[in-house]
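Shown here: the complex without one of its protein chains, the others still in place.
Then we have subunit A:
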Amino acid sequence: MALKIVKGSIDRMFDKNLQDLVRGIRNHKEDEAKYISTCIDEIKQELKQDNIAVKANAVCKLTYLQMLGYDVSWAAFNIVEVMSSSKFTYKRIGYLAASQCFHESTDVIMLTTNQIRKDLSSPNQYDTGVALTGLSCFVTPDLARDLANDIMTLMSHTKPYIRKKAVLIMYKVFLKYPESLRPAFPRLKEKLEDPDPGVQSAAVNVICELARRNPKNYLSLAPLFFKLMTSSTNNWVLIKIIKLFGALTPLEPRLGKKLIEPLTNLIHSTSAMSLLYECVNTVIAGQYCCSLGSVVLCVQKLRILIEDSDQNLKYLGLLAMSKILKTHPKSVQSHKDLILQCLDDKDESIRLRALDLLYGMVSKKNLMEIVKKLMLHVDKAEGTTYRDELLTKIIDICCQSNYQYITNFEWYISILVELTRLEGTRHGHLIASQMLDVAIRVKAIRVFAVAQMATLLDNAHLLTGNMQRNGICEVLYAAAWICGEFSEHLENPMQTLEAMLRPKVATLPGHIQAVYVQNAAKLFATVLKSQEGNTDGTAAQETSQLMIERLPLFVQSANLEVQERASCILQLVKYIQKLQQKDVEVAEEVSALFAGELNPVAPKAQKKVPVPEGLDLDAWINEPPSESESEDEQPKAIFTKEEHKHSRPRHTEVDEKELAKRREARKQEQANNPFYIKASPSSQKVYQESTGVEHIPVVQIDLSVPLKVPGLPMSDQYVKLEEERRQKQRVEKKKKEKKKRKEKHSGRGKKRDSGPESEEDITPAHMVDIVTEEMPENALPIHTPITVCDIQGNLQDGSQVVVSVIFENKCDGFLKSMEFNVLDSLNAKLQRPEGSGPHDGLTVPFQLPPGVSNEARFVFTVQSIVMPQKLKGTLTFIVKDSSTHEKLDFKLHFTCTSYLITTPCYSDAFAKLLESGDLKCSSVRLEGVSMPFHHLLARICFHHHFSVVERIDSCSSMYSRSIQGHHVCLLVKTTVSIDAKCDEPTLLGNVLDEIKQTFSQC
């Protein structure tokens, strides 16, 4: 009792404690600032006293005032004083104040190092705890450096209470003083297996944060975490571990495979939504997306989340769904109904999420339906921000990937017109640009668009009602331009002309008026043309009169652009009127003012202009300024020269590959887009780049071909398809013909003779004709010495075959970027440079001007040579001027003969070989061959790479050897039968078949 009385008096003595302060502030609502300033004065007095209890009380009050936004940094030293009190009560208050008020630039922090160190090693765990907590808020790089060791020691403290705090503070220390990470890491890792779950989860938290910053250093911990994940039941920890794995999997894809099972188990079993959401998110974000099953599971679970009445789950479900949409659009698209429902949600953030999703979900089929639904929402929507968002989304959805999903542009124009009825939107400009874009690029829509725009102009007063601050009037800019530019489609141009010259127009913003004036002139031209066609000349004169009456309004405009255009046109019309009065027909001349059609050009069109031959954009025009000594210059010059040689072709190839890729992509797009601007033949213009300097090559650019706006005219599309179809037919036809020829005639086609076999799937009608010709390594020595070299090299390696291919350009265009590719079989593979994939093509190292042929050699690895085989291949190339990417299919025949090498053999060795008994026997008769015997022998030698060993009267022995060392011996008789021996019966059988075939063709 006595104590209480005393306590009360002491309270009074202290003037105010925290409670009094709070109460006081609440009671002085009107003059709070004034009251607080008196309180602060009191606190300053209190801080001057020696009594630590008074000081602590003052500091406590200051902490409260700091929260209210008052500056208390002046009391920083007093806070340190209270922190260093030996009593826990005051220390606690001091540290709290410090953690709220101190920051890195507080200079007194320097003074605290020793105090904190003392507290950290205090026997009382709560002293240590309070110091750690405070440190977590105001640790500076200096403190971190000085105290890192102390804190590290605390990580192995006997009390788990201290251990877990120390582990968590260590993260802050790492951030401020990264050098501490290395020595502390082993101990941190140890803590992952701490007996106390709190310490364990603290260690997981810290490593999770560290791994997020630099995942690859923590890959080695994956097995440990995997163990923790499968054993832990604490959801807080599980979520962290799963997050950590999310950061690790991109670096180690194998982890993904291992994780997928426990993750799906968790998804199936857990009842905690936070854990479920984390698992789903990790599965989506990770590389596991390869397994479709898990994605389907995720989508199912997300659907449940979205259907939930809890707004939070709905929101998160949509958020995660949009992540799946990026990788697996199909699986999400089936839930369109659900997403559309979300548009009705009361919560704006949910509606916005749903909108985001819809953007990725549209297809040609559902676009109209989705937009219809969105239009309904536009009408209902409250608040301009959401409505504007809806508007931009509708336009985004429609115009994405070049209007890919729009099948009916009339519909789109009507949507745009409907959108103009929105009041107070800021996006008039966006709508206008869409109108212009569509009207210019989609030729077929112009009639419709012009009609709609004319109506808009007619009803302009509706839009402009309260419009000065209303962005929607921008639409009139588009409307006026479209009506003027495409005025030939107008049903009633006179009416539109009148609408554009109304006095009210003068209230529109200047840049729109300017367009009005200019396009009124275009309309005027059109109107004159139609009126002069009629016999009555007065109508035309009335039109001129109308112009002359209305234009002065614009001539007075304050806007310079409007004024200038209006006065020009006014004078022009006056002159026209004079001519009209003299009965001169002027319509033709007037419309000539605006003749010519504006054609769209793709933004990237410039890139398609090929770099002229011999122009190296990377090369120095002048020698680069040399910084080195003169003696260094010589090697340097050589170096740069060499580099040019290498870098230039590489550079262009990459460029062309890239171009080809883009072109493919665009073609794809075009195929999906039936509505496309048609490039009429009349629009083909030839531009010449004229330069005064002779040495710069003049390049003709045929605009109609290379400068295509993404997407191809419809007709072109069909032409392309048709061409492809026809080509196929041709090839088939040709094949048949060839077969026939082979049967009928003998020994035609010299080229085919030079190689053992060739397959040309080419028709002469095709624009580009290429003769592919196969020339295995053992081809005749007609070829260049280089081929001979190859033979020698490959004899040592029995599995290599060099194929020489002659490329002949029979077309008129310049061929470049040729890529040779063959579909490998199990037995035969094209040797590709290291680092390229098994399906990559090889670049043919030259370009072909028209009519030129050149040879390239390709190395194949063949395992078994006893059977003949065929390989399918393709050649892709670009015809320079048309800039299209062409493809040519061919087949390579690897006959058994092509594995034989002409090898001379002496008769005694030959006899030994036959006697050895290792050889299997076979024989064949050649029917219907009537040629001199020596011709027959020559033919066998020539085509099948045999050499004559000995010739005795009516028979001759011959020998050849395969690249893998098989001996083939023949005894050819004048009776045209062949007895043969070989150590490989299959090979022999095939060689004999081939010989027989050669003669059957004769």
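Rule of thumb we're sticking to: a residue touches a chain if its C-beta (ideal position, glycine included) is under 8 Å from a C-beta of that chain, and two chains touch if they have at least 3 such contacts; residues count from 1.
The definition used in the following text is that contacts and distances are computed from a predicted model.
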> Which protein name, taken from UniProt, belongs to the chain you can't see among "V-type proton ATPase subunit a", "AP complex subunit sigma", "hydroxymethylglutaryl-CoA lyase" or "GPI-anchor transamidase component GPAA1"?
Replying inline: "AP complex subunit sigma"
>> Of the residues A:80, A:169 or A:905, I need the one that contacts the missing chain.
In response: A:169
>> Going by the contact rule already stated, which one of A:124, A:401 or A:538 would touch the omitted chain in the full complex?
In response: A:124
> Among A:78, A:201 or A:452, which residue is in contact with the omitted chain in the full complex?
Replying inline: A:201
> Which residue among A:34, A:48 or A:103 touches the omitted chain?
Replying inline: A:103
> Residues of subunit A in contact with the chain that isn't shown?
Replying inline: 3, 6-7, 10, 18-19, 22, 53, 60, 63-64, 67-69, 71, 73, 87-90, 92-93, 96, 100, 103-104, 124, 126, 129-130, 132-133, 136-138, 161, 164-165, 168-169, 171-172, 198, 201-202, 205-206, 209, 212, 234, 236-237, 239, 243, 273-274, 277-278, 281, 311-312, 314-316, 346-350
